[in-house]
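The complex appears here without one of its protein chains, the remainder shown in place.
Now for chain A:
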Amino acid sequence: MAKYKNHILVCGGTGCRASQGEEIVQNLGKVIEENSLENEVQVVRTGCFGFCEKGPVVKMVPDNTFYVQVTPEDATEIVSEHLVKGRKVERLLYTDPETQERVSESKDMGFYKKQIRIALRNCGFINPENIDEYIARDGYAALGKVLTELTPEEAIKVIIDSGLRGRGGGGFPTGLKWDITRKVEAEQKYVVCNADEGDPGAFMDRSILEGDPHAVLEAMAINGYCTGATKGLIYIRAEYPLAISRLKIAINQAREYGLLGEDIFGTGFSFDVELRYGAGAFVCGEETSLIHSMEGLRGEPTVKPPFPSESGYKGMPTNVNNVETYANIPVIILEGAEWFSSIGTEKSKGTKVFALAGKVNNVGLIEVPMGTTLREVIFDIGGGIKDGKKFKAVQTGGPSGGCLTEKHLDIPIDYDNLLACGSMMGSGGMIVMDEDDCMVSVAKFYLDFTVEESCGKCAPCRIGNKRLYEMLDKLTEGKGTEEDLTLLRNLSNVIKDTSLCGLGQTSPNPVLSTMENFADEYEAHVRDGKCPAGQCKSLMQYVIEAEKCIGCTLCSRVCPVDAITGDKKEPHLISQETCIKCGACYEKCKFGAISIQ
């Protein structure tokens, strides 16, 4: 085997690939060959590094230099400077926004300092399309240990003792779920991986599948052994082509090595995994809908009980777990329950992956111990709010979660604390908002999503959410009344109480939490007919202050609808009937004469 002196790790996640990551790999290969370094330097496509804000990311090993925002054209310089001459390419290093100093090693970057990577341990480290690299990192050793040394009961006990809870949103204890499935007697049982990631802005499951697909396969096989299932199904949305192709490669490699299939490790245990594609319906993330969709039926939920653990896919006991939950399993088996439960808070153990998005400087994928505060996540890891603006709110848990504010920043994040604040963990989406975001519009955005994604089976969700949306729309148009606010709150509570599945039971959360935390903003929309954030177009108008206007005519020239009139060197006037509120004049005026009211 060739002994490489340097490895160049290039992020091969969807985000970085979209920014020409693949071309970087090809160019690096070409330049390395031109310099006859192909036996000394290995270029590796890895999974997501998490630092998507500054992608594409390239990491040089062994000196751990971390290059950001690399372009395919930079390949020549990286090879000739870094590899041949041993000098770092300064301009590609990450610049610390506070100190303005260049940081060359990832471990010195604020973004990585507070992170502990368990579920993402191999993302950005191994080549996901190479089973050998996974095995070199103790891959499939956990499966081997479980099959040869532990009984299903013993293995489940490790998971129960570890305190691992479902990472898909609900937070149900994983070991307990396995135990319920194990105890049900049936001819055939199934193990399902829920990879129907649907929250806007969340991409942790995709990144794990793209960066470390074998971890999920191994965990599913362990789950199969523990629950008595021989068949595994991964329900993945068809919108994730890269994850699908890497999973297919991983499944084939595992079968070739005998790590999936008949008689694994010579123990007589058989297990195989197949893929099932979803069409990207949000409701199919709910386990009963997911199972119906796999059966070829409409993706609609059914009443629980019976729980899938008792009667699921084809009426057989089915254990459904989320991708991130699975990614934790092999490490827990190898390192032990005690190690895992030493991380986190009293009732939430281990780490959680969050997809940090919105108005934050370091958009990306992060993994932190449970109990980390929102402030640490947003300001230390996320690097604070973009453009020096003021933090306003953070939305956790996607369309099922709520908006948290300044006063929640120091609460340790775990399942129970988030629920107590009126939000939820959800799958781990985290959308940060600044002073320019209107909370009524935010609630309306999520309702728009829920209305679109409601399957329509039960009336509270189908009709109720639509009515909620209409009321919010009325508010943003400035036509809302005091009664609407009361109605909004009442209807929200009714939908929560009476909906059939998790989608409807949580869909009013964005409305309720914004009403609770930003009551004054709702009132401003109703009473004063004003949008404090200046986002609701119907509630604002651009006005020219006559004293400041010198009549340069610039505004009237940029106005696309000719709404601005006035003679040269005379104050201008905006006709409110014609104005479409595009803001072009506001941006152009050099004298600050145009204001928003």
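Keep this in mind: contacts are C-beta pairs under 8 Å (C-beta built on N, C-alpha and C of every residue); 3 or more make two chains touch, one makes a residue touch a chain; residues count from 1.
As a convention for this text, contacts and distances are computed from a predicted model.
According to its UniProt record, the chain left out of view corresponds to "(2Fe-2S) ferredoxin domain-containing protein" among "FtsX-like permease family protein", "Alpha-D-ribose 1-methylphosphonate 5-phosphate C-P lyase", "ABC transporter ATP-binding protein" or "(2Fe-2S) ferredoxin domain-containing protein".
Annotation: of A:138, A:380, A:416 or A:473, A:138 touches the absent chain (contact as defined above).
Within the full complex, the residue among A:109, A:126 or A:337 touching the omitted chain is A:126.
Those residues of chain A that touch the chain absent from the view are 1, 3-5, 7, 9, 61-64, 85-87, 107, 125-126, 132-133, 135-141, 144-145, 147-148, 256-259, 265-266.
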